[in-house]
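Only one protein chain is missing; all other protein chains are in place.
Labels for the chains are A and B, by order of writing; each one numbers its residues from 1.
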Amino acid sequence: MKKIIFIIIFSLNFFNLNSDEKTKLHFEIYKNIRCLVCQGQSIADSNSEFAQTVKLVVKDKINEGKSEKEIYEFLISKYGEWIVYKPQFNKNNFLLWFFPYLALIFGAIIIYALIKKKENNKVN
Amino acid sequence: MLSNTGITLVILTTLLSALIIYKSFTELHIENNFINKKIFNLVTFQTTFSILSFFVLIAGFVISDFSLINVYENSHTKKPFFYKVSGAWGSHEGSLLLWINILVIFSFLFLVFTKHNNKSYLLYTLIFQNFLILGFLIFLLINSNPFSKIYPIPIEGLGLNPILQDPALAIHPPLLYIGFVGSSIYFSAGIASLISNCRDKFFAKSIKPWVLISWSFQTLGITAGSIWAYYELGWGGFWFWDPVENASLMPWFVITALMHSVIVLEKRNSIYSWVIILCLLTFTISVTGTFLVRSGILNSVHTFANDPSRGLYILIFLSLMIFLALAAFFRYSKKEEYNFLLKSKETLILANNWFMFFFLTSVMIGTLYPIILEVLNDTKISVGPPFYSAVIFPFVIPFLIFMAIGPKINWIKNKYSRILSNFYILIASIFLNLLVYFIFGKYSIISNLIIISSIFLIIHSIKDFFIFFKKKNESDISRIVSHLGFGMLILFIGISHNFTVENDFNLKVGEEKKFSGYQINFNSVRMENEKNYKKIIGEFKLVNLKSNLEEILYPEIRIYDQPETLTYEASIKTKLSADTYLTMSNISRSDYYNIKFQNKPFMIWIWISAILIASGGFIRLIKIKMQ
Partner (left out) sequence: MKKNLLKIIISVLAIFIIGTFYVSLKKTEIYDTKNLVGTNLDNFELNSLNKNLKINQELVKKSQYTLINFWASWCAPCRAEHKYLINLKRNAKNLKLIGINFKDEKKNANKFLSEFGDPYHYSAADSEGKVSINFGVYGIPESILVNNDLKIIKKFIGPLNQEEYTSILSLTN
């Protein structure tokens, strides 16, 4: 009996904690979804008919146990890549993801070359 | 009446610009060491006419002269006086006139204050600056004339978009423009310096104050824009990595790089070509940003008015600028000898530039990539906050550490490295980070590292601050203030980003909602009439269940009639420790209201930090002035 009560209390606590974390997850996902009928807002920021509906759908999908990625993939299949703020890593977008790092490496090479030169001069 | 006066003044300014260009060219061939008094007079007249034309526009707004289309479209007799004045630069046409005014005023001030003996350098700067002025004046006259007339004269104006009626936004364009457009003067000076072969540290000295002015104002302008977004747009964020915001951030990165590099040129007479590239790039990127914003090819929260025909003109102008800059650079740049040492201040300033360029590239590719992809591939993608956090945030960590250590290393060669004291500071930072961890709760590793490195920079800056008070000449107070501000900015953004409590739910009057340690009671709604809008005010009681503190919040829904718009006014309670933020919006066809609640720790400190960063720039400016 005690054990059962303990389990109930424990699971209640667990549930509470979970609901806070769930809200956080909801918001993380909302912020990554574009409100298609708004001007540059995410559905977290909008109260439009569309944003409200998508929020409900996202909540449902999470309750069904779908992962964040699955939710994005579902929405992309219906609305295209325009709907997510984090572009997918695919053959269209790989340059977008790589270019900043290319610039970083390029800059490092230039700085390295500049310093190296001096050391050579010193040897001479 | 006002229309004719305005147009006459603008045309006079245009003619004077052409005349200044002509006179300066003839003056170039006269071999002496001083500039003809006549040119000074012309520039003075040009500045006077230009400023007067702007005052005429303001007058049009103040007296509500609806014979001007611009006033008719953007103002209303019932609008408060302050917003009538700021309405003058609230529209595209008016802001273009402001833009031209800043070009003209900077050209005037540069001519008056630059104590430089190279005559051809000054004259070439004047010539190129006036080409810019001329270009924008022609744009204004043929495409975006703020003094265009309308007939029959309307009795009442259409009003200014209500979310633009905000004090922070009223001062935002002038601040940002001084930054944006102020960079034009070192664009011109850069080309002039290449052509006139004035490449020494005197060139660096002559542009330094203008770099500082534009940088400080740009910083303030971006801050004012963020404050406006936070208070007015009604969803509690202040930075959305929106294309329009990126357009203001990109020049900021370049000016920051320039501000640091110009010191190297001044002190060590080195990296001249690089400084020139930065000079040319800043204004080019500013105009590119303007093009992106004004042409409307971007989908953004901030596009309130756009028109493709404007876009075409700015694009033509931009292309001319880019090719002029490239041609001048390719034709006149010379090979330079470099001598850097690994542990010298110069190398660390290069490191600063390296990071700035990484940030710039990331933001630029994020902004431009969707445009390019749509043209090449017909695919529409969105690049938003998650992209920028993933790409940029990790590199903020080494950047902050370089910012802390960099200034301590001496010019040319560092003799003494203070490894031990750095180690102590690092330990203290980690300890403080643990404190944050225990007070607020867990967060990601990368956030931990960002917070540690920002505290590292803060402690270093505070330490420098004490050293400064002991030995005044040993360190540079303006640098300390700016770097301290930056460390604080990152720290508070980090904390607020990770520990904001937010929720979004629907409530009816009389209902209550409990969540994550808070309880919200929806007490009542009432309706009130204001001068130019009606408002629905909700009364909410917020109870913090942990501390039992109660607060009453009054968010509003405003219904403007001119033009008819709904806006949502957040109710924000600001404390030093946190902001509570509540917005309410109506749900159509129901009694429920959508409530968004946020508790954002240390919000006010983000603004304070940003202002601190800018004040560093102003302090250095005062110091230059005093020397």
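We adopt the following convention: a residue touches a chain if its C-beta (ideal position, glycine included) is under 8 Å from a C-beta of that chain, and two chains touch if they have at least 3 such contacts.
It should be emphasised that the depicted structure is a prediction, and the values quoted were computed from it without experimental measurement.
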{"item": "Sole residue of B:85, B:368 or B:525 that reaches the chain not shown, by the stated touch rule", "value": "B:368"}
{"item": "Absent-chain contact - pick from B:34, B:151 or B:330", "value": "B:330"}
{"item": "Residue among B:63, B:312, B:390 or B:439 touching the omitted chain", "value": "B:312"}
{"item": "Footprint left on subunit A by the chain that the document does not show", "value": "36-37, 49-50, 52-54, 56-57, 60, 75, 78-80, 82"}
{"item": "Residue numbers in subunit B that touch the chain omitted from display", "value": "291, 295, 297, 308, 311-312, 315, 318-319, 322-323, 326, 330, 368, 371-372, 374-376, 380, 588-589"}
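Going forward, only the chains that are shown with their structure count from here on.
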{"item": "Chain centre separation in whole Å, for subunit B relative to subunit A (CA means)", "value": "27"}
{"item": "Sites on subunit A touched by subunit B in the complex", "value": "19-20, 23, 27, 30-32, 34, 39-42, 44-47, 49, 52, 55, 80-87, 92-93, 95-97, 99-100, 103-104, 107-108, 111, 114-115, 117-118, 121"}
{"item": "Of all residues in subunit B, those that touch subunit A in their complex", "value": "233, 235, 237, 240, 242-243, 299-303, 338-342, 347, 350-351, 353-354, 357-358, 361-362, 365-366, 369, 373, 377, 379-387, 390-391, 395, 502-504, 515-516, 585, 587-588, 594"}
